[in-house]
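Apart from one protein chain that is not included, each protein chain of the complex appears where it belongs.
First chain written, first letter: the chains are A, B and C, and each begins at residue 1.
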Amino acid sequence: MSDDPISGGPVSAEFIADLAAASRILAEEGVVDAAGHVSHRHPDASDRYFMSCAMAPALVTPDDIIEFSLDSDPCVAGGRGGSIERFIHGEIYKARPDIKSVVHSHSPSVIPFGLVDTKMQAMFHMAGFLAGGVPVFDIREKFGTTDILVSDGPKGVAFAACLGDKPVVLMRAHGSTACGKTLQDAVFHAVYTEVNARIQHWTMGLSGGGPMAVLDEEEGRLADAVNQGARGRAWDLWRRRVRDDTGW
Amino acid sequence: MSDDPISGGPVSAEFIADLAAASRILAEEGVVDAAGHVSHRHPDASDRYFMSCAMAPALVTPDDIIEFSLDSDPCVAGGRGGSIERFIHGEIYKARPDIKSVVHSHSPSVIPFGLVDTKMQAMFHMAGFLAGGVPVFDIREKFGTTDILVSDGPKGVAFAACLGDKPVVLMRAHGSTACGKTLQDAVFHAVYTEVNARIQHWTMGLSGGGPMAVLDEEEGRLADAVNQGARGRAWDLWRRRVRDDTGW
Amino acid sequence: MSDDPISGGPVSAEFIADLAAASRILAEEGVVDAAGHVSHRHPDASDRYFMSCAMAPALVTPDDIIEFSLDSDPCVAGGRGGSIERFIHGEIYKARPDIKSVVHSHSPSVIPFGLVDTKMQAMFHMAGFLAGGVPVFDIREKFGTTDILVSDGPKGVAFAACLGDKPVVLMRAHGSTACGKTLQDAVFHAVYTEVNARIQHWTMGLSGGGPMAVLDEEEGRLADAVNQGARGRAWDLWRRRVRDDTGW
Partner (left out) sequence: MSDDPISGGPVSAEFIADLAAASRILAEEGVVDAAGHVSHRHPDASDRYFMSCAMAPALVTPDDIIEFSLDSDPCVAGGRGGSIERFIHGEIYKARPDIKSVVHSHSPSVIPFGLVDTKMQAMFHMAGFLAGGVPVFDIREKFGTTDILVSDGPKGVAFAACLGDKPVVLMRAHGSTACGKTLQDAVFHAVYTEVNARIQHWTMGLSGGGPMAVLDEEEGRLADAVNQGARGRAWDLWRRRVRDDTGW
């Protein structure tokens, strides 16, 4: 059933170009390095998504984008292979109909928060989306000793369950995953999770365990609502920086 | 009364070009990212100021500069909109006749000092302007649970009152605002507040709570007076780096 | 006996170009600065290796690559001299037949782990190769007070013995050395040792001496096995970034 799924239908060149650009944006902003990936649900077929083949995100162009079923099987058999961790994306799209785009990364400043008891908190209004809590997925709990990767459906299901209804989830000894209702949302969440992590490192260095006047949950909710405009302005900036020779 | 205010009169192309360049300088120096803004009071009309429309500061050109009344209403109705936080600027210009330019930013290394009890202090002579004290504005004190933004006149008034007679004010869970008697002053204050924050993080890491031989208030005042020359040299460097294709 | 060793035979231009490129990659990725070097064992003669002459790694081109015996004597007498620390490479190739490539560097974030009792541990799956332990070589133990450099055969022998069967060894008050079964492996190990060091600094800052859920040895072994694909993708990215004008 999951072999050779059929395509959800054609999408615009701009849609594909924006998804490829998002990959380069995440590299440019330091969220991904030689690994990491961003996907987008098919705009007309909620049971399909698009993601690049397995390659360095800084190099992704529209020709590298592949369509997958939510079981993370490619719609064109025999083509280039997808990331071993594409199940992160497929299983989140199954579990969260509201989510249209997913970013997975290994940002160095975020990883520490998946290794210790300290919770990531929202340090400023731009990271208001974190104020509702940031869960940590430890693959050991359900799968024992593994290679750490979310490399099949069952691991993806457990991972998506840990994400719950939140926009961001950390992954022990691995990285993190950010989601959004649009491609712009997901990229914004990924970038500002990284910025917030740096601010929290510095703040905890100053506080020495003392109180920190972080955003509370309601402040976070209100700040996040008003940040929709900031998301668009950030996207305009980032998108322009990675525009390629052909104008995409 | 505040709808459709009339313009304070024409200003030179160089004035507008410098203000747009200041926006790009702040992006280049890492003080602002996709958000933040810089304004300048009208040189001939003290009840008007100029600022870009709501956009990423790295992209601002002279065409993006808008004139506002001190109630932060645009002088040309129906044009592009100003930042939701333009009241930061308008209310400071009302409260502080000596101030001609204002920078608002979310610099990551500065934000921690708005979240903990540790005061920002002047770590070196280039930041002598901080030695008189750096207040912290917590919007909760007067306005309870909000979206954190200084998004209307009353919030701007309270914010300007917290700034008092200082050049820099921190904003809890938000960022900071730097002021100056000239555009060059305000940009210099914004950049060196960021540099000073990084130095203080490192110094406190070394001191482990022990004494730090920071600038005292009188040393800061003397150092700041002699820094006028340094401001000009810094501006020459920064201005050249962001010069655009048309020579501005 | 070790004077004027004969060459192990011609190698492809691509082989030499890749080795020179690896040098520039390490500079680009911040692993080496004005010092440091990377070598590769001769593909057809296991008792020879190639390395640049003594120069800044960012400037290395194919013309700068020299062939050495495992006693670290150049195969062409009277040419440009090799690094004073080339014995690091020669003695590892003698002691470790499985190793084909070696990187020596002074990466600032790695050096602290050679100065204190804290062990470097594997913070995430990309650094799974570190989970088996990272030895520290202190040249004082066998050689007393020295100039710190591994500058002759006996020091190289002691150094290679400290490395043992591991891929990475730290050097007290000096730097570190990373090895691999291929050039890509060695460069990957060098880059991710640096990234892992930064993550560990931040994690220990958060943990305050408390537990850190790092990779255990078996997780590291499994993650490292699956990272072979990641190595290739990383190389593709890095190699493209340093491609020179002639296409190499």
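By our rule, a residue touches a chain if its C-beta (ideal position, glycine included) is under 8 Å from a C-beta of that chain, and two chains touch if they have at least 3 such contacts.
Fair warning: this is a prediction, and the values are worked out from it, not measured in the lab.
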Among the chains present, which touch the one that was left out? B, C
Among B:Y49, B:F113 or B:W238, single out the residue that touches the unshown chain. B:W238
Positions on chain B contacted by the hidden chain, ascending: 122-126, 128, 195, 198-199, 202-203, 205-208, 210-216, 218-219, 222-223, 225-226, 229-230, 233-234, 236-238, 240
Tell me where the left-out chain touches chain C, residue by residue. 33-35, 54-56, 58-59, 84, 106, 108-109, 111-118, 138, 145-149, 151, 172-175, 201, 204-205, 209
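Methods note: only the chains that are shown with their structure count from here on.
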Where the centre of all protein Cα atoms falls, which chain's Cα centre is nearest to that point? A
Taking each chain's centre as the mean of its CA atoms, how far is chain A from chain C in angstrom? 33
How big is the gap, in whole Å, between where the Cα atoms of chain B centre and where those of chain C centre? 46
Of all the residues in chain B, which ones touch at least 2 other chains? none
